[in-house]
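The complex appears here without one of its protein chains, the remainder shown in place.
Chain lettering (A, B and C) follows the sequence in which the chains are written, and residue indices restart at 1 in each chain.
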């Protein structure tokens, strides 16, 4: 059994890790980390775990944790993971970081968008961006996996084949994304109160959201750009808050290059994803809805081509807490430990 | 592998059966029945099943189905199951009926509350009421299992120990129940439209809901009454529609008998349910919430005693599509086929 | 124009006062009080008021406020209003208190249920319980109006005629109430986050909720009991949180006295409410739904009689922020200032 420690197990992403790992045949949670709820029973924080989890939440103790765990998931605010890793720890255990600390290769980009100093830039080169379907070879040997953001997983997977195959004009990409409210975390903040979210939709972080450079970096790699030296495609990314618990939908627009037809788009998707268990290609004219992936690790992708405007509209959907966070983290764990990639992740989507 | 046929696989309860059975290690669905969607791909009706279910919906053919299936689940409107069963079929296969056809032992009570003639009264004596925690011994040998209703499962399990132990005045029982909207089915009816249900709560079937006699019958057995000859306790049962997909909460009131204390109530619950995997006793002063059981087969029960009024308030919660329908049906299947009762049903509740 | 000051104008009830008073032909808001948002523009706190309210929030200054306002609404936490009133202020202005400070006539009951010392018990005798349809004569001459709670308004109005006419056994009353989430206020608390409330229903304050004694006191008056000397009927009251913004539904149960028929119940309702603008009697067999009163000051009441159990089930519904708080407060203002009672309150319910 793989011994798993979770730092930040009482946030929504952390709790989803618990849910998934409890049902994983080869993993065992040995550490339920939580600053806020240290010394409280985990099942008192999440009553769905009553009689399923008997453990008590523990405050941080990275050294002890590294001794006890084969892998540590950090589902914590930005900066914490970077402040904790060091050589000794990485010699003892693997780190799968659900925060943004190791997602961006360029420190300057990180510090500009996150407005904070990176505390462990030395580990950026070895950290692997854990977008499984794209980077699984590198993930297999990684000590630090930077688990992608929820919006970014949806957006990148939806656009990757189109960019990689050169089907679209790469500076015309616009991503209009919509997320359920669990993406905002479990902090007791006024904007996330039921009455503030219910019966409303709003954009936020317009032109400034931190997932923007993450998408740009990965799609730049797809485009063959030399990102480290400053080459990059530029996108517009606009997230919206939707009155639902789970789910992300990314509606992506781009101008097709001269002569590219719908069949080329379909072909590109099949080339990259046909064999992927977690990516379901709906095909031309069929579009995803978040309800069809809820509770599962699937990404559904559909598209159409608007002949009038010469644009492709490609839409991706996933469950932000599963494929957008905990599910992909477990998928990364499976890769790192040489297990079948979908082990413990074959949940059938829950509907309604 | 147990070969399973589902008649009515495209209603919400039927679809939940599909979800659960796909994840069951010893069952295999061989028949996706649906009148409405006959000859359509199942995954076109439920897009969450895309790439998971390849089969096409089939119209009724009970004879062929009986040949192919070890067990048939009927998740259909009232009357259909009663019209289909006969000796030949019951010699070949088991029937687990999710409708009300075989739930009430007294034909007169059925015909009064359901306002229809019972088409197979001859099978009522052998049909077993499939409330697993109470009747598992009888279920084990049954050919016809009458799977209980969602409201009734919640209500009966919450009140059973109190009635059976004689702790309450049995004619003071009032059950005020609240249900998510999936309980209303997938029919395209105006009252179930999003805009009609959202931002509202309403009572319905007040003093006339068909689950009333089902609860009365089972609690009468618990009270040791001779129900067949006309003895029965009488309750008030009021269901309410809540703007959420899943979940039932039953708030139950009853006057305690002279001298009965909270400890007695606690003791009764422990006596009956302490060893039950699917019943989680929250204890005095702690109350269930439907979010903590969503997606799972658990029933959570809590209570308090109001010393001022001499009443016990006991509250039960479950997922109406799982323990209230498909989950309990699978639990019944497990019992009938001698499998561990929680096989394929150990889903951790999904939250949020 | 009546000059109005609002203390606590940035809570949900306070904001609803603003909405209603802006549309009131004879009232003018002269003071937008708020501790939390002092010196911020009101329209920055509530963006629906953008271009409609130009004023800035002001911290408490009761003396100045008393000079400027003809009436002060206190939509504040328990204890604040009691700590502010004094003779000088009451000589200058009227006080309509939306908190519980002056709702209960007995200090011992207040202090037991609210677990705090009452700071102005001397004003309890003159304070008038502002349930308009019952107490309008006394309200007309009051200096302090204790605006009723949301649950209590629903519950008392639904049961009052039955108790006053002696139709029910007064110790059999059980009120199972359901509320939208705005009743929980705008405080940034974890249990009120969208993801915690959405897709769930839960009971709370079971057998301990503070609205219990308020209902008991008023219904005791209806029953002709000498409440001050300790006579009181006793009820069970169980509130539940529903995933919707607005609305309260109270499902009330009681045993009918021997010989009482549905016609008597209907007659009692008509006797008390037939001429009431804000009470809509749906009649026997028709039940209210919160969606039909949203945004309005109406209370809808329906009932049935269950001949089998001898109980009446009466159900009331209202908008907790309007008739359950701000609307009733404005109605009280209208009475105090001799205006038509429904002035500024004839909003047609908003649906959907």
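Please note the rule applied: a residue touches a chain if its C-beta (ideal position, glycine included) is under 8 Å from a C-beta of that chain, and two chains touch if they have at least 3 such contacts.
What you see is a predicted model; the values in this text were computed from it and never measured.
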Which residue among C:49, C:100 or C:156 touches the omitted chain? C:49
For a quick check of understanding: of A:24, A:47, A:210 or A:311, which residue touches the chain that isn't displayed? A:311
For the chain left out of this view, which of A:74, A:152 or A:251 touches it? A:251
For the chain that's not shown, point to the residue among A:86, A:238 or A:266 touching it. A:238
Residues in chain B touching the chain absent from view: 12, 181-182, 186, 188-190, 192-199, 243-245
For chain C, the residues touching the chain missing from this view: 12, 15, 19, 22-23, 46-52, 182, 199, 245-246, 280, 282, 289, 291-296, 300, 346-352
Missing-chain contacts mapped onto chain A: 171, 174, 176, 178, 180, 195-196, 198-204, 206-207, 234-236, 238, 240, 242-247, 249, 251, 253, 287-291, 294, 304-306, 308-309, 311, 313, 315, 352
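The working rule: only the chains that are shown with their structure count from here on.
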Can we say the copies chain B and chain C touch using the same residue numbers, with more than half in common, or are the two sides different? same
Tell me the angle, as a multiple of 5 degrees, of the rotation that maps chain A onto chain C over the C-alpha atoms. 180
So the centre of each chain is just the mean of its C-alpha atoms; given that, what is the distance between chain A and chain C in Å? 46
Compute the distance, rounded to whole Å, between the mean C-alpha positions of chain B and chain C. 39
Residues touching two or more other chains, restricted to chain B: which are they? 199, 245-246, 289, 291, 294, 352
